[in-house]
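One chain of protein is taken out of this complex; the other chains stay put.
Order as written gives the chain letters A and B; numbering starts at 1 within each chain.
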Amino acid sequence: MIVALVLIFIALGSVVFHVVNPWWWTEIASNWGYIDDTIVLTFWITGTVFVAVILFMAYCILKFRTEKGRRAHYEPENKKLEIWLSVLTSIGVAGMLAPGLIVWQQYVTVPENASEIEVMGQQWQWNFRLPGKDGRLGKTEIRFVDDDNYFGVDPNDPNGQDDVLIEGDDLHIRMGKPIKFLLRSVDVLHDFYVPQFRAKMDLVPGVITYFWITPIRTGTFDILCAELCGIGHHEMRGSVTVEKDAAFQEWISEQETFEEVQAAALHRKLNKELAQNELEPRAKN
Amino acid sequence: MTETTSPEDDIVPPQEVPEMDLYHPHSFLTRWIFSQDAKVIAIQYSLVAISIGMVALVLSWLMRLQLGFPDSFDFIDAADYYQFITMHGMIMVVYLLTALFLGGFGNYLIPLMVGARDMVFPYINMLSFWIYLLAVLVLVSSFFVPGGPTGAGWTLYPPQAILSGTPGQEFGIILMLASLMLFIVGFTMGGLNYVVTILQARARGMTLMRMPLTIWGIFIATVLALFAFPALFVASLMMMFDKILETSFFMPAMIEFGEKMSYGGGSPILFQHLFWFFGHPEVYIVALPAFGIVSDLLSVNARKNIFGYRMMVWAIVGIGALAFVVWAHHMYVSGMNPYFGFFFATTTLIIAVPTALKVYNWVLTLWRGNIHLTLPMLFALAFILTFVNGGITGLFLGNVIVDIPLSDTMFVVAHFHMVMGVAPIMVIFGAIYHWYPLLTGRMLHNGMGQFHFWVTFLGAYAIYFPMHYLGFIGVPRRYFELGETTFIPDSAHDLNAFITVAALVVGFAQLVFLFNLFWSRRNGIVAERNPWKATTLEWQTEHMPPTHGNFGKDLPIVYRWAYDFSVPGAESDFIPQNMATKDVKLAEGMTVADLKAEKT
Partner (left out) sequence: MSFFSEIASKPWTDEQIKVDDQFKGHTFTLPKAMLGLRVLLVVVTMFFTLLAIAYSGRMTFEDWQSLPEPGLLWFNTGLLLVSSVVFRWTKSATQQGRNGKVKLGLFLVGALAFAFLIGQLIVWQQLADLGHFASANPANGFFYLITGLHGLHLLGGLVAWGRTTLRVMRGKIGQEKLLLSVEMCALYWSFLLVVWLAMFLLLLVT
């Protein structure tokens, strides 16, 4: 009796909890509303099965609880029933899988007009690189990395000269324009995760991974790392601001390009050499 | 031993398998310590597994304290926390569940349930345990080395696992890999035993389809493990090379805190493929024995044959086979070729069909049964509920696009705890309550058992069901603390605190259970010969608890499948597997021809 009631309570209680509890996903800020829809669809299909199975179980416990004179029925199997159940289950599963795969097809097909933004992870900080006027990112390689070339941009690649570099600071992106995030890491695995975008993907050293979104509302959102990356994993934060085109243009024009960074570095170096040259004769004296 | 039990048994073929040469222990040492008796080895395995499991349980309390009440515990820093989750996860999955189901239940039940005197290679079986113990000791020793145990997460993903940003990268990771390799060697020895015993040392008449589902579950799980563990072994070995010899199997060119490293050209994703080629079957290595055992618990306590026995066997075999073609569903966001997603989502959802059929057959076993709500039955029912709940969230995570927002959040933590933490552990408890009388001759105390059941079942559900919603919000897993975010409401912190309290209560209930195990050993009610009126052979031994050699002078002969419950025409509501039809007591006015006259 109690057992059956508890089972009924859990089955129905779980549904009620689902409906009334205050914890649900954040308001979406990207085009991936379909993902949310697929989750809701999956929830109701599977939820129905859960409730049905548990209620049936509770019913059996109430009805067939042992008592004097009761003897169980002898029935090794029931082919027809089993076939029916297999077919129904397969239909239910297909009903979740098909929409899922359709949306996945969209997820892996990047629109042609998407602009590229590079996300570079390192322990434990986010860096970004945006293409300059030419709309293209220069090549990178680990061997080019040094104190003055944080991103490892190939100095001989003309595409890379006007790349905008953002080191450990916030990222801004344009609303309504599809963006392809190119992800790479210089050390361990990380994962670029903005809950409001729904999309996420690992950053893997040695390869470039990607995903794409179209931001659909303005605002500033947290970036978290979603792949354990060492002791500072939980502190690897950043933020991304979605804004209208004008604001974005203003922001990007204030950022430094690779060329400028290199030039500044050269400048520093020359100054230092100069200073040293000035020092040296004195030292000789 | 070539004689059959009685002269009329002319249909029974003469014994072809020669009697086993049993190793006869002469001293305390060879009887209880270096024992070659599978039953003693089973107990040794179980005790070690439960002890190390307690360590993992205590670690989970510490983790929960940190998550529920961040900033309140100075003695837990980020490094500790990551070490705790790693050790907790690895211990629970490998050193507790795998060892307990296969080394513990497998060793105890296989020879008894198939009607053998012992495992076929008793010496290797003994070695298997000692190597397992060594593996556990190596693992534990990593708590005491400089730098502590590894904090790489139980998935041990490189490059992180062997670089300096991760705690325990000096010795912890090396000991972890060494321990895993030892475990695999030890397990392989045991696994050969289980497989060959099941295939070659059954009682006469015990065809494959007369075996109880417990044995089917353990059998297929062992086969899976034998195929899957080599992948983990290869991965561990290669990572060990990368760490010690600085090869670059998994290590690309990298910059570590501004320094260029000497590595170059390796592939971190290769490790993930190897790891999950092991890791996914591992889920079923834990689940299949649970499936098998729970089927038998349900059948015995509903006094009804398991519904659709053949379908249950096919489902176990089918799930076992499919388990090897779904591994990359753990890697949807790993950066592998995204087109793999189509394949792996499809295979993963296909595996749901046989799994669902098993669930239906469990509940249909209750239908028109004669249900005894014993403690093992309560745990079996709790298993169904938690397993269905955890199974359906698996459909979320298996469907590639739905996994994208949920992967690496608390939703995943809730899912796998429900499905491979709570559900199989319910079965372990049910099984212990069920077979304890066989081991000790006494019943576990019912009152303590009821307390343990209700607190564990309701408590575990209260821990993990709401946790899914933290995942929906977007709370990531493996976070020492959530810190400042714009999207996590304060109420989520309250929920975390609630979960922590529930976890501590559930943990406390386990202490009651452990106490019960010891207390009832001396003080429990003396059990009847076959207290659950079960049909399977382990209850039909000459002595209870069974002695060395399991059966008396003669090995049993099997005349029927394991599920002859409530057979129409028979007086009793169960017929043991080793009872010949002519010995069955008929109900009044029935003839042998009436037996099962109603059968379909």
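Everything below uses one rule, namely that a contact is a pair of C-beta atoms (placed from the backbone, for glycine too) under 8 Å apart; a residue touches a chain by one contact, two chains touch by 3 or more.
Everything numeric in this text was worked out from a predicted model, so none of it was measured.
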Sole residue of B:A135, B:M176 or B:V313 that reaches the chain not shown, by the stated touch rule = B:V313
Which one touches the absent chain: B:L137, B:M209 or B:L514?
-> B:M209
Given B:S51, B:S262 or B:Q450, the residue that touches the chain left out of view is B:S262
Of B:Q200, B:T486 or B:N523, the residue in touch with the unshown chain | B:Q200
In the full complex, which bits of chain B touch the chain not displayed? Write them out.
-> 11-13, 15-17, 115, 120-121, 188, 192-193, 195-196, 199-210, 226-227, 230-231, 233-234, 237-238, 241, 245-249, 262, 264-267, 270, 274, 277, 305, 309-310, 313-314, 317, 559-561, 563-564, 596, 599
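Heads up, the rule we're going with is that only the chains that are shown with their structure count from here on.
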Could you put a whole-Å number on the gap between the CA centroids of chain A and chain B?
-> 33
The chain A residues in contact with chain B across the complex are 3, 6-7, 10, 14, 17, 21-26, 32, 34-35, 38-39, 42-43, 46-47, 49-50, 53-54, 56-57, 60-61, 64-66, 70-78, 81-82, 85-86, 89-90, 93, 96-97, 100-101, 103-104, 107-108, 122-124, 142-143, 145, 147, 183, 186-189, 191, 193, 195-196, 198-207, 209, 220-222, 224-235, 237
Given the complex, residues on chain B that touch chain A span 78-79, 82, 151-153, 155, 157, 159-160, 163, 165-167, 252-258, 260, 266-269, 302-305, 307-311, 333-335, 338-339, 341-342, 345-346, 349-350, 352-353, 356-357, 359-361, 363-364, 366-373, 378, 381, 384-385, 388-389, 392-393, 395-396, 399-402, 404-409, 458, 461, 465-466, 469-470, 472-474, 476, 478-483, 485-487, 489, 491-492, 495, 563, 565-568, 573, 596, 598-600
